[in-house]
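Working notes for the structure below.
One protein chain omitted, others in place.
Order of writing sets the chain letters: A, B and C. Residues in each chain are counted from 1.
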Amino acid sequence: MAKKKLNVAMIGIGFMGRAHSNALLQVNRYFDTGFDLRMKVVCGRELARTEAFAARWGWEDVATHWEEVVGRKDVDAVDIVLPNALHAPVAIAAAQAGKIVLCEKPLAMNAAESRAMVEAAAKVPTLVWFNYRRVPAVLLAKKLIEEGRVGHVYHYRAKYLQSWGVEAPDSWRFRASEAGSGALGDLLAHSVDLAMLLNGDVQEVTSIQKTFSREREVDDAVAVLARFANGSVGTLEATRFASGRLNGNTFEINGAKGALRFDLEDMNVLEFFDNTEGPETSGWRRIYVTDAAHPQVGKFWPPGHIVGYEHTFIITLAEFLDALAAGNEFHPNFEDGDRVQQVLDSVSRSALARAWQSPGGAPDPLPVD
Amino acid sequence: MAKKKLNVAMIGIGFMGRAHSNALLQVNRYFDTGFDLRMKVVCGRELARTEAFAARWGWEDVATHWEEVVGRKDVDAVDIVLPNALHAPVAIAAAQAGKIVLCEKPLAMNAAESRAMVEAAAKVPTLVWFNYRRVPAVLLAKKLIEEGRVGHVYHYRAKYLQSWGVEAPDSWRFRASEAGSGALGDLLAHSVDLAMLLNGDVQEVTSIQKTFSREREVDDAVAVLARFANGSVGTLEATRFASGRLNGNTFEINGAKGALRFDLEDMNVLEFFDNTEGPETSGWRRIYVTDAAHPQVGKFWPPGHIVGYEHTFIITLAEFLDALAAGNEFHPNFEDGDRVQQVLDSVSRSALARAWQSPGGAPDPLPVD
Amino acid sequence: MAKKKLNVAMIGIGFMGRAHSNALLQVNRYFDTGFDLRMKVVCGRELARTEAFAARWGWEDVATHWEEVVGRKDVDAVDIVLPNALHAPVAIAAAQAGKIVLCEKPLAMNAAESRAMVEAAAKVPTLVWFNYRRVPAVLLAKKLIEEGRVGHVYHYRAKYLQSWGVEAPDSWRFRASEAGSGALGDLLAHSVDLAMLLNGDVQEVTSIQKTFSREREVDDAVAVLARFANGSVGTLEATRFASGRLNGNTFEINGAKGALRFDLEDMNVLEFFDNTEGPETSGWRRIYVTDAAHPQVGKFWPPGHIVGYEHTFIITLAEFLDALAAGNEFHPNFEDGDRVQQVLDSVSRSALARAWQSPGGAPDPLPVD
Partner (left out) sequence: MAKKKLNVAMIGIGFMGRAHSNALLQVNRYFDTGFDLRMKVVCGRELARTEAFAARWGWEDVATHWEEVVGRKDVDAVDIVLPNALHAPVAIAAAQAGKIVLCEKPLAMNAAESRAMVEAAAKVPTLVWFNYRRVPAVLLAKKLIEEGRVGHVYHYRAKYLQSWGVEAPDSWRFRASEAGSGALGDLLAHSVDLAMLLNGDVQEVTSIQKTFSREREVDDAVAVLARFANGSVGTLEATRFASGRLNGNTFEINGAKGALRFDLEDMNVLEFFDNTEGPETSGWRRIYVTDAAHPQVGKFWPPGHIVGYEHTFIITLAEFLDALAAGNEFHPNFEDGDRVQQVLDSVSRSALARAWQSPGGAPDPLPVD
């Protein structure tokens, strides 16, 4: 069967641009996507650096203005790997030009923007690069939850801990005009997305947003209490000031039947505690998620041969292309990204107001438990 | 040198009564306290059970009404291991009778009580059994902090996670009239005490208190955001509904120079990350706190031979007796216990008010960070 | 029911003397042994030190020559905590005087001695202090093996790794005349005892014995290949030169149905891998062996409250007294200690001969697998 051509444009050539290019190159080695992906054009601000990037990663053409790219006839899909402030304008333009739109997270600077993006993209397939949904261990967590192995949930606990903020040089990530927020959009966005995937809607939040470095315009850290719609108590935290933690994206779920733990620093492992075992032999199991029986793992290497960071993008892209081929809805799409954005906005509002806030609206007082 | 006699009365014969009796029996085997401890009288509600307890643990006499014990002339010190509701009346009576008073944690049902206890005991030596201060790994953490190995603190994160609440039979611990609170006084009290020991005063808190079980009168879980006086962001949590966690009393401190982690389930270990090492060889170190170079460890066994739960009581008692002999102030005393109680009260108030609250007073609004 | 008196004499006042005294003091606090233990007399070489020891630990009387003690009429049981060279003479004298004999490990300097000890003690109850058999996690391992959870065994792997030899001061432990051997009798003896407990008889061995320090007369390290009677392949190793390891007494058993791992440095945990689970959710389980459902644990503290090194002696003593009361055979007794000694001797012979050797006899050539 002949593969369908899909011409991709990528806007942005930073670290994430490398991860996306790699995924585009690798996806058809491991998966049967049904698409003949063409890396048509890559767009960066400086021509020389963009040409070097294109040469290394196999992009056919280069551009230096995104406006020239998003409407090109020979482009089917636009992939956005830009500072957050540019997500909305580029995505909206691309969507209005009828392109498939893939966008880095967080989807937008705020919920007003993300809402506008959802509307603009109502008729095109979309993707938000919450790549950690596709860590095989996270896919397994989702599966075990759906199978009832955790049961009624009491606690959802997530942290995204990094340390580079303590001594970081200046970057667009510290400027409010480009990043919108700091730890909130950069790290907590991932935690909120996973929380909603695994534990459902967030009902209300209260929070601290903290900037430790005087010269920075955005939050270095954020800590959140949350009530979930399923009745569970949530704590979420993200920081760039957690000495000792490089990429500690963790969660723990405690339910009536079992519990799950995950740490991105040990990303090929999911820990599972089965309450139904009885005390003599129950214990936290380190499930080494590298077996063909585990979600998506069989596409890569034999049991015991681990995958790394970049594979989360490959799996995400593969599942997006499968959905595209089948005409199915893909998640996380712009609507999912918008829902995350509404939670993030409520976190910011609660920090400012020093009060509980609900996503998507005015504070919605709940009865005290 | 002849040892000074010290006659002890203990009120209560539950699980904690065993731990205290053991400490009284063992302290002079491992430490040179200068006191000849006499286990004079133990008091329980039922005579037969109390006699059996006394026989097993070597108490000379038994009683069934605490009122008869606290004023006995042949008693120098009264040790209280009763449900929380009885702490204040017994401690106040004992203090008024001029006795040394040792009391289980939490010190009281609320800060009004704990304040009254402090006042009543102004002239007698006191102790609150926050035994986890004397885990050797915690003593080492305190020492490293004082030596500047952690530096300016950004984050203090504490959890006390247990799971027995999911399927527990009825107990005084679930009745408001006897326990006052649930996870708050039982577990979070320990976390707050350690937090204040290691990270200083708590400035304000906001929280969730949650009762998952309909038939219970007290909180099954509590989650807290805190601002510390040193500028660090705190998250504290305690629960009896964390499946998979038996006694997960943990903390993590992230500072400019280093970080520390502790988990009571692995109590002979302190984890330390030294930021000053440089990235090539830095990493979380599992310090196996069993060496004579470590605080109090040399009193027990050679390096590599671990101590257990009960030793925290032995060390606490030894240091109390040392302070008593030297005429020094011991910590944690009733004043420390009262300060913890004030934080716990502010946590309860904040949960009820759905708002930030300060310990020891009305909400004290801080500028947003 | 009145308890039966049992008068104990202990010969030796070193570090192990403390551990035994503690067990004698504590056993009736936690267990119902049926015996009223009297700590009658303790014997050390120097009177002043022995008196101080007796005062601290509650021994009624002191002596400075073991010959005066082993035959005392007011002594029912003799506990030997002396350098290895004295085990045989003291034990034989005590047994000939009709005393119950408890002896530290290794039972003897060599199998000739241990055989003589078995013969001399044929009519009295005996115990060898292989205390690590009674770590609750090891008791659980034994139970799971007996229940078939490991199945047919392929591999038994044991190491006893310590590091203190690198910089140790002189000690009787380094003199051939007093210790007999180094790592072999001190550490490998424990590993061999556990191996025979958990995996059955050793058929033949080949080995390296190595002395790294020129000034020492005994082996600093020993490494062994073994064939077990059950067909499994064994590797055993013990050393005082393993930097980083304080008390790393470990084993791993791989069988057709499951696998077990243990490390004394984490002694409240047993790791279990259940092959029958299927690849999706199987993983090494950290069984936190602190539940009342676990062997002997319920005698001490509630779930999640760990025991330490000293408790292995308490449990050993309790089970010995239970066997004594019931008239049952206790293990490990002198016969068990002798069997271990025969394996140790064959290890020494194989190192010297650079050839495979069988315990208990001349080399017994096996067909190559």
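By definition in this document, a residue touches a chain if its C-beta (ideal position, glycine included) is under 8 Å from a C-beta of that chain, and two chains touch if they have at least 3 such contacts.
These figures come from a predicted structure and were not determined experimentally.
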| item | value |
| --- | --- |
| Contact with the hidden chain (one of B:F272, B:Y309 or B:F334) | B:F272 |
| Chain not shown: contacting residue from A:N7, A:T50 or A:Q162 | A:Q162 |
| Residue of C:V135, C:A259 or C:V340 touching the missing chain in the full complex | C:A259 |
| Sole residue of C:A116, C:I208 or C:A293 that reaches the chain not shown, by the stated touch rule | C:I208 |
| Contact footprint on subunit A, counting only the chain that is left out | 15, 19, 21-22, 25, 28-29, 56-57, 162, 164, 246-247, 264-267, 288, 290-291, 300-311 |
| Subunit B residues touching the omitted chain (full complex) | 140, 144, 149, 271-272, 278-288, 291-294, 303 |
| Touching residues (missing chain, whole complex) on subunit C | 154-155, 157, 159, 161, 163, 166, 206-212, 220-221, 223-225, 227, 231, 233-235, 237, 239, 241-245, 252, 254-259, 261, 273, 275, 284, 351-352, 354-356, 365, 368-369 |
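Criterion: only the chains that are shown with their structure count from here on.
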| item | value |
| --- | --- |
| Subunit A and subunit C: spacing of chain centres that average the CA atoms, whole Å | 54 |
| Subunit A and subunit B: spacing of chain centres that average the CA atoms, whole Å | 41 |
| Length of the line joining the C-alpha centres of subunit B and subunit C, rounded to whole Å | 36 |
| Residue numbers of subunit A (touch at least two other chains) | 284 |
